[in-house]
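So the structure is just underneath, and the comments pick up after that.
Note that one protein chain of the assembly has been removed; the remaining protein chains are unaltered in position.
Right after this comes chain A.
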């Protein structure tokens, strides 16, 4: 119990002591302290610190040095570095201060576990200053009487400590105030400078770890002066055109120092300076006349100075001043040349005299005018002509001859020496030989071999070739003793035409020309190739030459590259002079891609791709195939036509089948109610009423056939086959099937009777037709499924009334109003067919038609269905002949005219006249 309270009291006491604000004089005294207090240590040295506990804490807090632990910035120091000196002192040793950090604390483990801080110190680690090196000083002249000395030095390594540098200087018997740098540690400026006394200057570096001094510099400040540059520089021209006088003021008195000077100058615009020889300006002065200058040239001057004995520093160059020399007379005549235009008339020349303006150093002033003198050498009597020109060309109209042209340039001072050009009647002298060019950096050297005769000078003409503009000639004159010149202003990648003329004393040689490039490049574009002609195995390619602007160099060759889509590329090299090439050995009917490349010495450029497809057939192959085919086709067509012609009747039947007109049937004629119908003509059919054709279903009793004698039927036998054809077209509507009905409805397009032996139940239809061609079109076609015996009764009544037939079974047929051949009117109105002649009856077979009630509404009897119909017919016949006498009627072909031919075989209702009982 006691120990618990004891530890609580001890902890409270420790907290009070440790938390005291001031260890020495605070409210509560600390339990210990560290020696040394906040040391500054040399980097890499060893260091030992002591933590000393207060005696009072020993008694009350039961804390001893053995409980002390050391920490560096919360990191425990290994206990191997501890040493317990006595019960109140513990030490810690660091062999290398670089491992130290701030803070270093002394702590104690109370009760073996509770860690309490006793004290802490700040450790500063750094380096002693190094000896400053490379001390140098310079005295700057700030104003006329003010000089400052700036010294610089190398401060050495970084010390990690606050290091003070100070510049010290003294006379042997007098010490001056130190110069302390501001913001820097490697330079300082002294403002109190006295000349002519040797001054000792050195630098002192000091920090917490030591002090270092540089080697002393002993110097008279006057020997390290950099004076101000001369002021108020002015340039004035003198009497001579080659002299300019330079004047200035010195800002340093002779009492301080005497000066020497440097004068530099250059022509305005030049980059290189020239200097007056230094020995000419090695003495004190305030002016100097610069000689040897060019007349009428603007110069820039600048000057600097330093101590006369050369000890010290040059001043900066003064501000630049310009001056211009006075004019002098031109030093030479302008280069003169001519261009002779004889295009108008060979006997009369247009002579363009051209000359170059003198260069400034040749003109020596402003050229006011040129004086041109032309003398006809072929005629002594002709006076000399003089012209005053202000431009650099003059055009003369001269007759063909030999002339001597003299040109003089004149300025305000005088005239130039004359330039003389001989214009001979003909340029028949020897030309230069071996004309060649060679690029030299940005110049193009033109060289030639001189002719054997003595040459006064050469004229070199050159012009930039262009496809869009004329060649603008530039020219230059070279002396007769040279055999090559450099052409300036030549643009790279441009083609120049260069011509050299030798000028002799008595004439002129013919010009020799050469094309040249200063620098070549690959063409700016490739040729555009296209085909001129494409065959089966060859293609003729054509292209245009690149323009001279596009060439960028001499085209050495063209390269044609062609390939199929999946094939290898084939390369063909073509001479650059060609514009056409034939590719051979191509594969037929193949897509080729071709492109073309133009090459110079410096590269190539490929033009756009062009594709073409070789032909499938060669020349004549198509003709060889097409002509026979055409001939064969024509032959076939001819044969077909002949065949059709021979078989026209049959074809006609197929295509334009004859639809019998019931209205023109014999039964109509026969009908007593409509006697007039026997006589109507085709015009009657075109009546408005005729546009709607009423078709009536006439039911004929099958038994009625018996009422006809065999003789009556005979005339109709020949017509059976033809009629049956027409019947076939009209069958299917309203017809009765033998198979489904005991009745048979056989349509007979003829106006003849319809024989039926079917039952009395009769279907009927009403068909409203539009005319075919000029006939009234079929308007309505309807089929009645009615089986009412109305018509039957009517017919019966009518039949009875006619007394002709009164049969139990009737056969339906359609009767068309009008349009029947009147030639048939004399024939028996109908006949009863006994039997059907089929298959072997040739052309008549195909159009046999049965009208079978309820079996089919489709027209049958197209040629392609002939056999089927025949088979059906046969079946029908077989079926019907058993109980019924159903016989297809064969109708003789009616000689109908085209107009009268029924255009439709569809059954129609005969409205006009209505239903006529048969």
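Here, contacts are C-beta pairs under 8 Å (C-beta built on N, C-alpha and C of every residue); 3 or more make two chains touch, one makes a residue touch a chain; residues count from 1.
The definition used in the following text is that contacts and distances are computed from a predicted model.
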Complex member absent from the view - protein name from UniProt, among "TATA-box-binding protein", "Ciliary neurotrophic factor", "Nicotinamide phosphoribosyltransferase" or "Ribosomal protein L35A": "Ciliary neurotrophic factor"
Touch criterion as defined above, residue of A:64, A:82 or A:195 at the omitted chain: A:195
Which residue of A:130, A:200, A:220 or A:371 touches the chain not shown here: A:220
Residue among A:217, A:256 or A:382 touching the omitted chain: A:256
Hidden partner interface residues of chain A, rising order: 145, 171-174, 192, 194-198, 220, 222, 253-257
